[in-house]
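So that we are looking at the same thing, I have put the structure below in structure tokens.
Removed: one protein chain of the complex. Kept in place: all other protein chains.
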């Protein structure tokens, strides 16, 4: 049997072939419709080579510049370490290509703002930021319940974010900038509102934390309309991976993120397994995210959170890190939203 | 058939024949072993009379003094409004009778301390305070898990306390003094530690609250060893009654207070009923509490939380009300624990 | 402090001081209101003595006849082995005393019928049979849902009855007569209908069964109106104790008997504990059963399932044992219901 070609595939280059990058490379090659995985870039060329093994359409390269010269690169997915993002983003924006950038967009608000300025010069949105929770079915259903108003107004959100453990280089600040960053964006997505201030409580710490980490922490924040949010961030929770949200409405309570079946009764206990990590928990969300990006890129659009969302999260994380040190409530300060990023999503009760 | 008498029944007088008192009267007459319901007291004599209908052993009276003159009063259960408790407690202590006093013991720390001084003069504990959650099977199991250390140290407690609605005279302070009072005691019971400080967050409020109430609120406190506690108190939650605790340990998470079956699948939904109110939710805990009090009273002992626990909760509530007004963290200050009230329950990790 | 006596206590003698009897003795002494535990009878007198230790009101005896001579015996609870029940029941009926007889009332339909004839001569019901599931809150709620008709007609019942293991002398017939006996009665209680026929399926057996047992088995029966019932009886299920019912209605499904919290997440799993055995699972049902019997006995009535229910269950068990041997469907044949046992409970749709 001979298979002929079909048109309309987005040729994607992935920058960074670490865990996250390698996962995206496999995803683009095997699970995304209408994309072709053409180049993998890593300063460590052997890592790039390993990541594209078995993918005939893909080349391994050591440098983003090289890739941008090629004919077979329509779009770029950035999964390199955060501190390298800004330069890469500016470089790809110059070529006016669609970008999916893993979070954080950049490590701080000032550098994020530079990226926004570069994007504005193009006059349209080119950057999608990798907050994959927006593509999770349960987050979407919760947002639907908030928007519909059927349970009245949303009043509080209780969140927990638990990892079994952390790698060695995971600092105390990263509890905010790497982990709670997701909740900053998720709360903005759910409520359609900006976050006004952040406070961090440090209490009793686990003996299983890496040196330098105070773990767990409780991060408190508040949205424009006064929705109170609390986030338990616990990155050495040992037992497994768990991300939950409890939403308190005027007329009811909604819980998402519970683990599920199969349910096993054995040896005096009943229950189910816990998801081991974020890859397993959010696999379908990652797939949906990348698919949405690919589909939108072909239409010249962005299919998810924008550079503005990347910038705001960076500003929230900055406030969070200051709050972590001071114990005080810290205001989040934002510049005005440039016109190309549109309106807020969900009006509050007026 | 003729039934002969048997000995060893504790003859109990109940002060207050409102909802709570009437419930205790029925409980003592029908469900408690080894007690006899002999007198019900209410300034509104008709209410007392109504409460003892169908209980041949019980008389209705309008005045506590009268009851204390009688031969058939071995012990007193106080279910009158909180502001009346102090005088009643002092009056009964003078007779040296066992007392079960509904919470709050008294409305403030100073008056509670007066009661402690009076009790100390007797040289032994006579007062048990009505924190019934200590008798709830799930709280007891959670405490067992904390004490055993099998999941490592306890690090955080996330609590919610939701009522469908409130009666007209329920003030904003009562969210703390009437409702969160239970969590103050429960956290002390679970951790075996005192509470060091209290903070209150006010955010978006429900439109279904009574005038004057800011509802819901989030109350944050911290124990001696740094266990962080957050309590969502939501007294007009509409949907039903719910009291839950999520305990975060070094090696696991424990949840209590979930509603349960029968599970019904119908009309596109599945699930169970929600307990309508605290009477239904804690019925067995109330039974166990009163039974424990009756059994202990016969041995000349107290079978549950003591006047010291009543005093500490009053002090926490005072700090909570100040915190509610200021938005700041308020320290809880306690006098030294008098010797008759013994040691703390649970040592922390050292 | 001196406690005076109060009247109206039912003085109860318990026959049989094995596990079940000893449990009832403790229950009557400590948890039942309005009863006095006066005599414990066991052919093994030392066992009777051990069972009444710490209960000053109770004497140990070796013989039921002796007990019936005494002034302090108003009522008899029979917890002796089933084959002894018939003679004991006839002996106590001669004295016209209230009886609570553990199930089975007698081992077969013929001997049960003899007991019914003796009771009819008294002209009123004296015997209550120990089917405690009728006093379980979930069974009661399920029956309420059936009676109310709010989910339409009941169509099927799927039941499971799982024990961790069996004692040595538990025969293959006892899977039916000792275990499924409870489902025969529970189905009659839930539906208000008699059982028409029984079939037993034997399939793959566990290697953990006692010699002589084919375990598990599936028992199928049908009620008068055609409700299909299937019961998985599995008496060496290893993992714990579990008794569940799934009711299929025209407009919904209801499940009872699920295990519950506290819910623990640890070591990659989440879930709850399983009840270890029937004593723990049905403790409150046993309490409610004995309390109902005591209360009714004082009024000269029976407070639960009657001798008729005991007889019918014996007849169902007989059919079940035949079905177990033949693999065929066996009809249940019943004599006419004597007038003192009243009407059926729940009419079907007509």
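Each chain carries a letter (A, B and C) given by its place in the written order, and its residues are counted from 1.
Note that contacts are C-beta pairs under 8 Å (C-beta built on N, C-alpha and C of every residue); 3 or more make two chains touch, one makes a residue touch a chain.
Note that this is a predicted model, so its numbers are computed, not measured.
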Fill in the blank from the handout: Out of C:31, C:141 or C:158, only one touches the absent chain, namely C:158
Handout entry: Contacting the left-out chain in the complete assembly, out of B:144, B:271 or B:300
Key = B:271
Practice task
Identify the residue among C:225, C:245, C:266 or C:291 that touches the chain left out of the display.
Solution key: C:225
Completion exercise
In the whole complex, of C:121, C:168 or C:204, the residue touching the missing chain would be C:204
Completion exercise
Omitted-chain footprint on subunit C covers residues 152-156, 158, 160, 162, 201, 203-208, 216, 218, 220, 222, 225-228, 230, 232, 234, 237-239, 242, 246, 248, 250-253
Fill in the blank from the handout: Residue list for subunit A contacting the dropped chain reads 1, 3-11, 30-33, 36, 57, 72, 74, 138, 141-142, 145, 151, 249, 251-258, 260-267, 270, 298, 300
Exercise for the section: Provide the residue numbers of subunit B that touch the chain removed from this figure. Expected result: 238-240, 242, 259, 263-274, 276
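The rule is simple: only the chains that are shown with their structure count from here on.
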Exercise for the section: Would you identify the shape of the chain contact graph, picking one of line, ring, star, complete or other? Expected result: complete
Exercise for the section: Average the CA atoms of each chain to get its centre, and name the chain whose centre is farthest from that of subunit B. Expected result: A
Fill in the blank from the handout: For the pair subunit A and subunit C, the C-alpha centroid-to-centroid distance in angstrom is 58
Completion exercise
So, in whole Å, the Cα centroid of subunit A is separated from that of subunit B by 45
Fill in the blank from the handout: Shared-interface residues of subunit A (touching two or more other chains) are 238-239, 242
